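Taking it in order: structure first as structure tokens, then the write-up.
In this view, the complex is presented without one of its protein chains, the others remaining in place.
Going in written order, the chains are labelled A, B and C, and every chain counts its residues from 1.
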Amino acid sequence: MNEHDAVFAQLATLGASLVLLFGIALLWRRSLRAYTKAFQWQSLVLSGMFVLVGYFGHDPQLYLMAVFFFVLKVLVIPWYLARLQRQVGGERESQPYVNIATSLITSGVLVLLAYIITRPVVRVSALPTRGGLPLAVGLIFVGLFVTITRRKALTQVVGFLVLENGIAMLAVLGTYGIPLIIELGVFLDVLMGFLVMQVFVYHIHGTFESIDVDQLDQLKH
Amino acid sequence: MMLILFLVMISAYLLGAFAALLSGRGAVGRGLVSAGAAVGSAAGLALGVLVIASGFPLTFTSARLLPLTGVALRLDGLGAFFLVVVGLVGCAAAIYAFGYSAQYAGRYSLRLLGVMFNLLLLALSLQVMADNALTFLVLWEAMSLTAYWLVLTEHDQRGTVRAGVWYLAMTHAGFAALIAMFLLLSGAELTTSFASMRAGAALLSPGSRNVVFLLALFGFGAKSGIIPLHVWLPMAHPVAPSHVSALLSGVVIKMGIYGLVRVLLDLMGGGPAWWGGVVLGVGAVSALLGVLYALMEHDLKRLLAYHSVENIGIILIGIGAGLIFHSYGLMTLAALGFISGLYHTINHASFKGLLFLGAGSVLHATGTRNMEEMGGLIKRMPWTALFFLVGSVAISALPPLNGFVSEWLVFQSLLGGSNIPTPEVAVVMPIAVGILALTSGLAAACFVKAFGITFLAIPRSREAEHAHESPPSMLAGMALLAIACVALGLAPFVVVPALGRVLAGLGGLPDTHAVFSLNLSLVAPNNFASMSPTLVALGLLFLLGLVPLVMLIFRVNRRWRVSDSWGCGRAGQTSRMEYTATAFAEPLRRVFAELYRPTKELSIDFHPDSKYFVQSIEYRSEITPWFEKVLYGPLLWFIRFVASLVRRLQSGSVHIYLFYIFVVLLILLLIARWS
Amino acid sequence: MTGYLLEISQALMALALAPGLVGFVRWWKARLQGRRGAPPWLVYYDLRKLFGKEVVISKNASWLFRFTPYLVFSSTLAVTLLVPLIAAPLPFDRVGDLLLVVYLLLLGTFFLALAGLDPGTAFGGMGASREMTIAAIAEPTIALSIFGLAVGAGSTNLGRIVAQTLAHPGAAISPGHLLGFAALFIVMLAETGRLPVDNPSTHLELTMIHEAMTLEYSGRYLALIEWAAALRLLIFFSLLANMFAPWGVATTLTPVAVSVAVIALIAKLGALGLVVALLETRLAKLRLFRVPELLAVSFVLALLAVTSSFLLR
Partner (left out) sequence: MSLFAKIWRTPAVTEAVGQDPEAQVAVVARQIGERARKLFGRSLHIVEVDAGSCNGCELEISALGNPYYDMERFGLHFVASPRHADCLLVTGPVTRNMAEPLKRTYDATPDPKIVIAIGDCAINCGVFKDSYAVVGGVDKVIPVNVFVPGCPPEPVDILRGILSALDRLPRK
């Protein structure tokens, strides 16, 4: 491995760790605002990763992707989230299904699992970015975990978005970005999904005066 | 020389038992019993040291003593090491027993106590020498039964009989597993000598080797109280007389460790990596849960019993790591793992023995095991307090005492995990490191509680206020173990090479006795790390002397005055204002609430006239013992169900029973015909 | 011989610098609060005054209470002999490794907690209980960070770790290294009783952790304990600084290298002190039962640090 690739590998792993850290930071926080903030920072670092991979991987398309990504995930979605939050009130994720310390340790174990699962891939891969692959898979797990264990509809939405970030990171690190058109399609999907969820949040809030999804079981009666 | 020691040992134990039979009561009788046990243990200790030092095993066989295979005894290095453990704790317990058992005179059978105590020691001493399966099993049963009688000494106390039944049931379940294990090991020719098993084990199919492993883990694990087979341990150990508790916790459960090492490493010659992984995992879980349950315990002896579970866990972490390294052929690291496990074994024997003897002295002085009724004993029982403090520091793995040294070795063997070629396995090691560190931290917290609440501050009850120091014989017993704690901590550069020699050759381990130590300090393999508890202790002592001296030179104000405790100026301090053991453990109970699942019950009685006046508040909080509930509940239910079915077979008629025997005989003969 | 001289002078230097470091952090905090603040050297005056005062001892306390200050001070001072503050490797490097350092500090905590229980006051017991809880929960992170460092350097001996990082400067920005630093930093805050775990300047007993144990101490005993606490801060700072960013540590014993090392150490301590002061200005104290969550964060960081340096070989 030459000097150039070595620096690239180091930076890619560092960036991926940072992205993952913001995902884990999510688990520690309680207020919805902190969730949004953490997501925003994570997306910012991730768009930086796009630029990084674009620069070292000599793929100018990725710069464009980075811009899209930045606009959508650092500006638009957080802004929307903030608006939603104002409308539904500042509820806190005070009682997740799994308490915070346990969530944190579980997430650590999930990342460990991700390392073990991706090990065969990483071992045969020659990419300089391979160090980040387990972290991306770990981030997907953490996102899923957030979605599963948090009670509020909004925090679940953030969990979903984090999961999507994980997929994006996997794509950019694993293949240096899939073709632009597919990527754009995915972005659009995410946006659509997000909007649908937003509508749901409104409705849940309108019906129960709360966005605690625990209340949904009342619909049975 | 060795043979003489061997004979002295056996005859001393037998004489002790005999003396107990003749005259259990009175100072002379107790003296003879104790003397027999003490001389026997001392001889055993000397014999073990001699065998380790010389490297020559001692053998003794007699075909006539036992049918089928005869008695075969062979004391090799490993056995000698465990004999040293037996001798050390046995000697201290025997000396202690002279003073301690005086209180039993007239209340309980001193005769039975004396006989069983000596016989247990004898069984333990011979156990480690057994060289064929039958001898091993017979001695194993002898050990279990004598221990059972000892547990039952205070048979009229609440819980004793129940504890005895649990103990007997668990130990026999384990015994059954051991019989099956030896049957498998003996192969088709039904050879029972260990030497032929050693040769035959390699020929077994992997499947039956795995079954042997699982049976060994169950059988020996039930004896050493690994989680989840530990439930009997915190019941049985506390109710026994304290010197017996010391022996049970310090030595008897170590026989499980002995068995595991003997079978897995010596007879089977190691196994695949997952064996080690399972042992390590069981060890880690036992260590962590053991200390967590100990934290919630306010019965001093039960607390210590849970710590035995924890320490068995730590030992198993070391042995598990050793097995993993062994399976990868990393022999030096494997030796390090086993050495750390064995070192912790003798360390745990010494400090747990010491702590149980200390707890016995406290019990002797106050008549209670409940820590919430103690306090202030450091002024009333200064020596006991000092010894207990030594034990507490040692068990909390604080330098420079022995607990730290062996935990350091366990840590080092886990750190060696980076040498394992497959990272999927290696990743177990950092997790084990985390758990071990948490365990030792929690153990320190637990012993701050145990020592602080028991010995410090103001007495919390009348009994504690009128406590008195124990008689000299009890103090002498404790002093012996306290010295052992210090010595084992300061001389690892002697102990570790000796252990290296003990392990050399077992399962193909190389002789590593030169690898690990460098004058006065310990070195991990590949020069990974080095540490010298001896120099640290010297340095600490030096600084402890230097600091006051410097303060004297600089003419620091040396005046002091005694005054009330500062409590924000309130009028008087009573013991009810002190922090209790429950309160001390409360933060940790909240932190680990997911595990403990505490139940809370608060009932307030209001004054009949106005609900603004409270007459009494009752608060009750317990932790859910979910092992008993989830694991053993269904099991017990099943056993009862089966038992009720079996009961239908019972009719009371002799004819029917004879019929059963006849049918069984017929079936057996038929099977024998076609197999 | 020079090595031993250096060893002793290093311990003396640590003794001399430690109160100043505490004063320095306090001074920065005062400045950040818009106050002039006490000069950093006030802590030295505090100590001198305390050594000159008489001691008042509770009538319930035992010999343990009077023995503890000496033990706490000695064990902490012993650690300064083992930690490479200005030079590596030191002659005492073989006497103890990182694990020993951690457990020696735990020894001090253990006895201090006992001394907190000794006078039989509720506050002392409360402090002891909390301190031990936090110390216990912080252990896994410390051990895992050590694991990460040791696997990277091939040793748990401090001198070797320093030498290894000096030899491979690229490793210092590897994720494992940075995550380990972050994990150990959080633990450092908990172990030295800084915000957001414990408030070193609180006067309210109910919010205290460390100080609640020392409420009964006075005069020279208090001076020893406070000095030991300051030393502890210095030890953790210099561990963080020299394990993860060892530049400036002298590897040869020339006067130039040593003086550079001293200056580098003071600069690093100053920088870390400033960071802590900034953090303490920014952060509120956590509720006691959120502290385990914080430590769980640090544990996860350490776990990631280990796995990334361990599984990506």
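Note that a contact is a pair of C-beta atoms (placed from the backbone, for glycine too) under 8 Å apart; a residue touches a chain by one contact, two chains touch by 3 or more.
The structure displayed is predicted, hence computed values, not measured ones.
Asks: So there's a chain missing from this view; which of the remaining chains does it actually touch?
Replies: Those shown chains that the absent chain touches are B, C.
Asks: For the full complex, which residue in B:Gly106, B:Gly569, B:Pro608 or B:Gly652 touches the chain that was left out?
Replies: Touches the omitted chain: B:Gly569.
Asks: From the list C:Tyr217, C:Phe236 or C:Phe310, pick the residue that touches the absent chain.
Replies: C:Tyr217
Asks: In the whole complex, what residues of chain B lie against the chain that is missing from view?
Replies: Interface with the chain not displayed, on the chain B side: 559, 561, 563-564, 566, 568-571.
Asks: Going by the touch rule given at the top, which residues of chain C touch the chain that is not shown?
Replies: Against the missing chain, chain C presents residues 30-39, 42, 45-46, 48-49, 52-56, 202-205, 208, 211, 215-219, 222, 278, 281-282.
By definition in this document, only the chains that are shown with their structure count from here on.
Asks: Any chains in contact with both chain B and chain C?
Replies: Both-contact set = A.
Asks: From the Cα centroids, identify the chain that ends up most central relative to all protein Cα atoms.
Replies: So the chain sitting closest to the middle is B.
Asks: Hey, how far is the Cα centre of chain A from the one of chain C, in Å?
Replies: 36
Asks: Express in whole angstrom the distance between the two chain centres, defined as the mean CA positions of chain A and chain B.
Replies: About 49 Å separates the centre of chain A from that of chain B.
Asks: Pull out every residue in chain C that's touching 2 or more other chains.
Replies: Correct list: 292, 299, 303, 307, 311.
Asks: Identify all positions of chain A at which a residue touches two or more other chains, and write them in rising order.
Replies: Expected reply: 101, 112, 115-116, 119.
Asks: Quick check on the complex: what are the chain C residues that touch chain B?
Replies: Result: residues 51-64, 70-71, 73-75, 77-78, 81, 94-97, 99-100, 103-104, 106-107, 109-110, 113-114, 117-126, 128-130, 132-133, 135-140, 142-144, 147, 150-151, 154-157, 205, 215-216, 219-220, 224, 288-289, 292, 299, 302-303, 306-307, 310-311, 313 of chain C touch chain B.
Asks: If we count contacts the way the header does, which residues on chain B are in touch with chain A in the complex?
Replies: My answer: residues 423-424, 427, 431, 591, 594.
Asks: Using the touch definition up top, name the residues of chain B that touch chain C in the complex.
Replies: Against chain C, the touching part of chain B is residues 375-376, 378-379, 385, 389, 393, 396-399, 404, 408, 411-412, 414-415, 418, 423, 426-427, 429-431, 433-438, 440-442, 444-445, 447-449, 451-453, 456-458, 518, 521, 524, 526-532, 535-536, 539-540, 543-544, 546-548, 551, 554, 556-568, 573, 575, 577-579, 583-588, 590-591.
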